[in-house]
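Heads up, the thing below is written out as structure tokens.
Of the protein chains in this complex, all but one are displayed in their positions.
Chain naming follows the written order as A and B, and within any one chain the residues start at number 1.
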Amino acid sequence: MRTRWLAVVRTPLGAAALLLMVSMVTLAVLAPVIWGDRAVQVDTDAIHHGPSAAHLLGTDGLGRDILARVLVATRTSLGLATLAVAIAVGLGTLIGTAPSVLPRRLGRLITGAVNIAVAFPALLLALFFAVVFGVGTQGAVLGIGLAGAPSFARLTQTLSASVDGLDFVAAARVAGVSRFRILRRHLLPNIAEPLVVNATVGAGAALLAFAGLSFLGIGVQAPSYDWGRLLGEGVNRIYSNPAGALGPAVAVMFAGLAFNLLGETTAAVVGGRARTRPASAPGFAAAAVEEATGGGHTDGSAALENDVILHTDDLHVSFPAAKEWVTPVRGVSLTIRAGEAVGIVGESGSGKSLTALAASRLIEEPGVINAARLDFCGIPLLTTPERETRRLLGRSLAMVFQDPMKSFNPTMRVGRQLAETAVEHQDLDRRSALARAIDRLHAVRVPAPARRARQYPHEFSGGMLQRAMIGMGLMNTPRLIVADEPTTALDVTVQRQVLRLLADVRAETDAAILLISHDIAVISQMCDRVLVMYAGRIVEDLPVAELRTARHPYTRALLDVVPGLDADRTSPLGVIPGRPPEPSQFPTGCAFADRCRFATAACREEDPLLRPSDSQVDGDHRVACWHPVDGDRLLAQQSFVPIEAMKAGEIGG
Amino acid sequence: MASLVVDPSTPSAAGRVLDSPWLSFTLRRGARFLVSMWVLVTAAFLMMHLVPGDPVRAALGIDAPADLVASRREALGLNDPLLTQYVDYLRNLLSGDLGISMGSGEPVGTMVVERLGSTVQLALLAFVVAGAIAVPLGVAMAVATRAGRRRGVELVFATSSMLAAAIPEFLLAVGLVYVFAVNLAWFPVAGAATLSSFVLPVLALAVGPTAILARIARVEMLAVLQDDYIRTARAKRLPARRIYLRHALPNALTATLTLGGLMLTTMVAGTVLVENIFAWPGLGSRIVQSITAKDYPVVQAIILIYGGLVLLVNLLVDITLALLDPRSTIREA
Partner (left out) sequence: MGELRFDHVSVRYGGRRTGHTAVNDVDLVVPSGAVVGLVGESGSGKSTLARAAVGLTPVSAGAITLDGHDIVRPRRGDRPVQMVFQNPYSSLDPRMSIGESIAEALPRSERRNRSARAAEVVRLLELVNLDGDRAAALPGTLSGGQRQRVALARALAARPDVLIADEITSALDVSVQGAVVNLIRELQEQMELTMLFISHNLAVVRYVSDYVAVMNHGDLLEFGAADEVLSEPGHPYTRELLDSVLELGGCI
């Protein structure tokens, strides 16, 4: 925590906040000591004088020095504001957390009362309470304090509710922990930080409210004085001595600003915003980028070399993080031909989704793509300007994302969202585009497509919406459909329907498919070829038919650890010791070495390249391993560790 | 096997209307509005009775003759039991009678009618100005500075909006009075005589909220730009303008609108301060006078009006939100 504070204080924001707060607090403590007498010294000869050497801001109606009064008033103004916000926060937190310990009916009554009170602006509430408690300092403090309580109560309620919904609170309840202990040990510590930020900002608001009330004459009363009162007196004489109003005005502004800055600083510390940026993006030792293949053929009608739809060579994707760059995808090379279905399988940190996004040119700043080649339908995507590739990609590349509910615009009708692609890329008018949208919805087996097209996404079920997303991709004629975990968010019975639909689409339109999944069974059923990714690299590239004789230890392990419906119940499930590495911590050498039974020192020094497996006749099977598994040598049991051999903390991630 | 969409058995026409999410929404919001109004009215009523001591004596002064105090008390009905007073109060309210000013003896209602328009005009105009500037500014800023672009512009915007948001309206008003009254005589600094006399008060009221609203609009827009459906729109290779205006903006408006409503209520409250400085002939300048003079019926009435305006604004915001967001009515039901 301390390091975060130090880091933030070094920024201009933090430094300014600290400076202002320290000077204000110093003034509050010292000013009455130094200038206290001067501030109350009446001088009947110097009534309402303008600025002079003796009185920098002039004098007031009793000849008192205004500057001295402004400085001395710091203590009153700050003190009252702090007191008021303390009342607001204390009372608000109490009221806000009460519903969680009180019986439900009472809790709901309190919540309802807070909801009504919070609708009114604090100033109105303050006026109301000021009337009730009487004009004067006490009334104003109580008034502002009580006026601020509802919004803190509401804030506490919201924060508590969000923490309350978390599983660890439920677990504590299930374990029999008392409501008070849950409040004290779980709720309050987890809401303390945002509360502190708001309390700081609230102190600033209380200060301003006080100044306002005193200014109007219903706050601090003579002979006491605060900035607001001084401002009020100064404004009455603003034509003759503007400095008299300027002084208190500047003081109020400084104080308000100081609290605001402090609030922002606290928020920065609490939120842990990373303010450092690394230097420019890493270059790669990739071959020189190939030049654009002749102009004009950007609509995909050029004769393709060997029917290759997508080709990447040494693809890297990097993101800036704290002090350096992280490269979750490092050197991916793949080729997809027309009508082919290729799958990429991998776990967390493998980079499979980013590869798909990069190939589709959907990585935005600050991410950076580097590749020796990235060609779609023969057009190099990295070197051709975006406006030329836009139409090609819009018409020939379709994407299906993981969560259909989040991937559709919730405030636009589904039919329109489908139609706009056709309007944009086929120059259709609205009506024809909508008709085509309904036709596509029908093609993906959405019942009552005309009615559905007029509905909003939340009115669809998950599976139906995913089919609508596929339909959206079919509005034009895609040569490649990229599906990133298309069924992970769906129920298993619906998954089969969606996958069947994809297979049918491929059969009917000869579109190629790039399917990303963590589930190797899905890939094996849908695809001709599978690429296994681990820690940002492809470790094996093989036809699906040859999966059972995969040669990379990771691929074999993946196949073994997933139980089928016929798994042997007497033996423990397979486990790969350790866990996949984070992109920021990819080791040198083979990234799988730490978890591999066959790893040697050589494996940890140098990363194996993806090479054709020499035992294959047609060279269609490539492995990146120093000790690829030989079909005979390996039996299933050897690639996982039985439970008896497990040691504490080592196994199982 | 395709999954069937199960339709509920078709109810009668009346049943269908009753099940309509719109009706239940209207009923719920209407009920909430009425309950809040009732709480406000009761609070305003109680205010006078929560004040320690005798309100009439406090208004007339310590030296006022006892029989005058007594007759005034009788006239105001203060000697009746509390419940009777409450019922009378409610009955009077419903027939538009807001009581008699203890200071001037005039019916409060006339005063309110005279002054309400000026206050509402001021607040509304300030709100329109704030919204018209803040929302486009915030959205444009979000688009221009997303994902760390143009950090210089972001810094300028963040600093200037923070400074503007930190200035309370009454300070700004004082500053404007000073500049334009003492130095440049471009705009009038008192009264509501001409069109140009709106300029300074509206400015004073609107600057702070504009800055806050612009910051919020930017934050909301940035958050929306990170949502998955924006990625889908980019995957469809739609032109940038369409993505920002037709996909991002409508979704960013929801939270911005909620805050806009909050700003409007803040501006309504801010008129209390601003009117005093510019001698604006509205309710705000009158309430302070009345509080100081302890003219409770007037204070009561003005607090009632202000509170009612706030509740009305909240209701309008909720209705607009429900109209804009197709999920909202369903979500609540």
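Throughout what follows, a residue touches a chain if its C-beta (ideal position, glycine included) is under 8 Å from a C-beta of that chain, and two chains touch if they have at least 3 such contacts.
What you are looking at is a predicted structure, and each value in this text was computed from that prediction instead of being measured.
> Give the residue, chosen from A:499, A:532 or A:593, that touches the chain omitted from the document.
Considering all chains, including the one not shown, the answer is A:499.
> Which listed residue (A:6, A:101 or A:171) would be found touching the missing chain in the intact complex?
A:171
> Which of these touches the unseen chain: A:558, A:591, A:610 or A:623?
Here the residue in touch with the unshown chain is A:558.
> If you put the missing chain back, which residues of chain A would it touch?
So the residues of chain A touching the missing chain come out as 166-168, 170-177, 185-186, 189-190, 347-348, 462, 491-496, 499-500, 503, 518-522, 524-526, 544, 547-548, 557-559, 561-565, 567, 569, 572-576, 579-580, 595, 640, 643, 646-649, 651-653.
Going forward, only the chains that are shown with their structure count from here on.
> I'd like to verify one number: the distance from the centre of chain A to the centre of chain B, where each centre is the average of its C-alpha atoms, in whole angstrom.
Each chain's C-alpha centroid was found; their separation is 32 Å.
> For a test of understanding, state which residues of chain B touch chain A in their complex under the given definition.
Touching chain A: residues 2-3, 5, 35-36, 39, 43, 47, 50-52, 147-149, 162-163, 165-168, 170-171, 174-175, 177-178, 181-182, 227-229, 231-239, 242, 246-247, 250-251, 265-266, 268-270, 272-273, 276-277, 287-288, 291-292, 296, 299, 303, 306-307, 310-311, 314, 324-327, 330 of chain B.
> Report the residues of chain A in contact with chain B in the complex, numbered from low to high.
Per the touch definition, chain A meets chain B at residues 116, 119-124, 127-128, 130-132, 134-135, 204, 208, 211-212, 215-218, 231, 235, 238-239, 242, 245-246, 249, 252-253, 256-257, 260-261, 264, 277, 360, 362, 364-366, 390-391, 393-394, 397, 399, 401, 403, 406-412, 420-421, 424-425, 445, 447, 456, 458, 461, 463, 469, 472, 493-494, 497.
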